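Structure record follows, encoded as structure tokens.
The other protein chains are all here in position, but one chain of the complex has been omitted.
Moving on, here comes chain A:
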């Protein structure tokens, strides 16, 4: 015995429990999490993607991580500067004087300053990574403390290093 009225009612109830497609807010095509924004995640089924940079609020560990990469790239340029110094030294007094004149110029001192700052930062931040690699300090308060400590150390060490050079009269503007 069929009771189409009841079956129809049940079906409607079930359907109303699930949000109908049309009732969903219109998807923002630029921020649809299942939309493959980069074209790199061609999966057979849509899967959640890790959040992209633009949906993160800034926090200190993120800044420290970005600075670690930036300082690493900066040290790459610094290595070219050091190699130029060594080659000028190997090429003889005239070549060395030309390099020293550049190194003592405003641009040269700015490059050396940035190089030293990148070096102090990458040193401290590398230590932070080595501590993490042992499985320590991975909780949020410790990670934040290490990130701040790294940034503060780099700033203090860089200023102290250059203050020492100027105070001893090794460098002058």
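Heads up, the rule we're going with is that contacts are C-beta pairs under 8 Å (C-beta built on N, C-alpha and C of every residue); 3 or more make two chains touch, one makes a residue touch a chain; residues count from 1.
What we mean here is this: contacts and distances are computed from a predicted model.
S.K.: For the chain not present in this complex, what protein name does its UniProt entry give, out of "Succinate dehydrogenase hydrophobic membrane anchor subunit", "ABC transporter permease", "Nucleoside recognition protein" or "Multisubunit sodium/proton antiporter, MrpB subunit"?
M.R.: Of the names offered in "Succinate dehydrogenase hydrophobic membrane anchor subunit", "ABC transporter permease", "Nucleoside recognition protein" or "Multisubunit sodium/proton antiporter, MrpB subunit", the absent chain's UniProt record gives "Succinate dehydrogenase hydrophobic membrane anchor subunit".
S.K.: Touching the absent chain in the whole complex: find that residue among A:63, A:114, A:145 or A:165.
M.R.: A:165
S.K.: Quick one: say which of A:82, A:138 or A:156 touches the chain that got left out.
M.R.: Spelled out, the listed residue whose C-beta touches the missing chain is A:82.
S.K.: At which residues does chain A meet the chain that is not included here?
M.R.: Residues touching the hidden chain, for chain A, are 38, 40, 69, 72-73, 75-76, 79-80, 82-83, 86-87, 89-90, 93, 96-97, 100, 104, 116, 119-120, 123, 126-127, 129-130, 133, 161, 164-165, 169-171.
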